[in-house]
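Each remark here refers to the structure printed beneath this line.
The complex is shown incomplete by one protein chain, all other protein chains being positioned as in the whole.
Note that the chains are named A, B and C in the order they appear, and that numbering of residues resets to 1 at the start of each chain.
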Amino acid sequence: MHNSQDFKTAATALCNAGRFIDSKGWVPATSGNFSARLPNGTIAITTSGKHKGCLQVDDIMLIDADANSLDGKKPSAETGLHTSLYKRFPNVHAILHPHSINSILVSKLFVDEIVLEDYELLKALHGITTHETRIVIPIFANDQDIPRLSHVVDDYLDTVTDCYGYIIAGHGLYTWGESIAEALRHLEALDYLFDCELRLHGARKP
Amino acid sequence: MHNSQDFKTAATALCNAGRFIDSKGWVPATSGNFSARLPNGTIAITTSGKHKGCLQVDDIMLIDADANSLDGKKPSAETGLHTSLYKRFPNVHAILHPHSINSILVSKLFVDEIVLEDYELLKALHGITTHETRIVIPIFANDQDIPRLSHVVDDYLDTVTDCYGYIIAGHGLYTWGESIAEALRHLEALDYLFDCELRLHGARKP
Amino acid sequence: MHNSQDFKTAATALCNAGRFIDSKGWVPATSGNFSARLPNGTIAITTSGKHKGCLQVDDIMLIDADANSLDGKKPSAETGLHTSLYKRFPNVHAILHPHSINSILVSKLFVDEIVLEDYELLKALHGITTHETRIVIPIFANDQDIPRLSHVVDDYLDTVTDCYGYIIAGHGLYTWGESIAEALRHLEALDYLFDCELRLHGARKP
Partner (left out) sequence: MHNSQDFKTAATALCNAGRFIDSKGWVPATSGNFSARLPNGTIAITTSGKHKGCLQVDDIMLIDADANSLDGKKPSAETGLHTSLYKRFPNVHAILHPHSINSILVSKLFVDEIVLEDYELLKALHGITTHETRIVIPIFANDQDIPRLSHVVDDYLDTVTDCYGYIIAGHGLYTWGESIAEALRHLEALDYLFDCELRLHGARKP
């Protein structure tokens, strides 16, 4: 199973995504984790401790839908946040979690959520066709207890009809998509929109 | 026609322009579109939905002067803004439309227009020979109704003798030139001048 | 000894570290110096005067634990800061000293020290397992008298149980790790955290 073509394709795409994301400076110092759900429901996910800018296929492991390792490698502590999202959203096939400075600053300078509206780039988000749209990215307190944090996320997601990502304060963004390409598009768009909001309303580089 | 050497040359140049523009961070998340007018009056233009940092020749389509597809590919909604500019300016052979954050911030922080003067880099713009020049880049409200937006642009352009580009608020810059190289030079110069103005006169409040 | 495999491995890793660090803009104009302690206790260290973004193995020299040259090359004036740290910390095998602008600004805008807490990226530092951690990076006045500066550093380090790096004001950061990879991880994490703090709490006046 671990040697399937689906796994190899997904793992290679995750490695390439890592190089792209690192080129933006969003995964410093081995931070971040990325995953992709395979057609058979298993999940390819980065192991912890590797720099995401130089991932090799061997740095990607396979887990089942409940976050159990299928290849003997040790999953990252945050794996539960991935599996919980996959269970909630059947169409989601990729999740990206970088640690960009913009997401950190948003979490320190905005309260509970950041609202994004009136930007053409909102149209890069799945299903949005006009800048006259208002989306909310919630901000949750950081917590090393991942099941407890996952519960907070779930409680929030139960109350909304659509969501493109969330920020863990002082930590980073989670975003997702129907494919790795869509999740990357969502990531690029959200970080750009955070940058706009920060420079208009928030912190600026001294 | 689609396989002509002129088309291939222009399409390759547009792909290279995309890589350059993406290296600056100006076309995140599949945003932006670029075009070039061929000697026979047809227009090579990027199809929508592709990341402009990794364009292939196959991501470029051919349209006529009225924005009709000549190769069965579906043109982007904004194609009408390109064809309208080509009809107005017979010497223009390339149009670039990126979504840089600087152009977004200009549109949020300046009202109706941004004035650029007293910069040596103004000389990078066609026909300008001294920094003692004052140019205006108008800012138009964003609109998903492209014919209506195109009309607003046309009304403005009817009133001025020279124009190097315009900004659609919360959206991005349109700029153009007699060649792809000149349009790129105009783009680099305008974004640099926007950056200068933003850092000198832009948002400073906490 | 100079031709040992250990030296060649360390020297190559230092050259690669230099390219990475220069890609971040942290070692402009031949600034910075890097070292690695070999298993036999000798130290591979960059010679002075070379641009750290294009180091060759020949730009790395070998010294003993007391900073004496073992290969006839002339060590940099700051070599004493390296050997002093190696004597203090038996587990440290790599020291990196870049000149990032963030470290300069921290030294000009914060007094005596910068405190870092409540960031997930603190977990990139050796032994830290939760964002609910508070670390201090001390700031020392710059001094061209390296033995005297080293004495100031030593006096400080005698008073603390753990330390991930220090800043010399108007000069740059020293950080270290059990391996070159760990020192690089510490460097990336600390500069990112400095960036966050500067943008949150740094200079905001006109």
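Everything that follows uses one rule, which is that a residue touches a chain if its C-beta (ideal position, glycine included) is under 8 Å from a C-beta of that chain, and two chains touch if they have at least 3 such contacts.
Note that this is a predicted model, so its numbers are computed, not measured.
Asks: From the list C:Gln5, C:Gln144 or C:Thr161, pick the residue that touches the absent chain.
Replies: C:Gln144
Asks: Just the residue numbers, please: which parts of subunit C touch the chain that's not shown?
Replies: 28-31, 51, 99, 101, 104-105, 108-109, 142, 144, 168, 170-172, 203
Asks: Going by the touch rule given at the top, which residues of subunit B touch the chain that is not shown?
Replies: Subunit B touches the missing chain through residues 105, 109, 118-121, 124, 129-132, 184-186, 188-189, 191-192, 195-196, 198-200, 202-204.
The definition used in the following text is that only the chains that are shown with their structure count from here on.
Asks: Determine how many degrees of rotation, between 0 and 180 and to the nearest 5, align the Cα atoms of subunit A with the equivalent atoms in subunit B.
Replies: Roughly 90 degrees of rotation.
Asks: From the mean C-alpha coordinate of subunit A to that of subunit B, what's the distance rounded to whole Å?
Replies: 32
Asks: Return the distance between the CA-based centres of subunit B and subunit C, expressed in whole Å.
Replies: Centre separation, subunit B to subunit C: 45 Å.
Asks: So which bits of subunit C are touching at least two other chains?
Replies: Counting only residues that touch two or more other chains, subunit C contributes 204.
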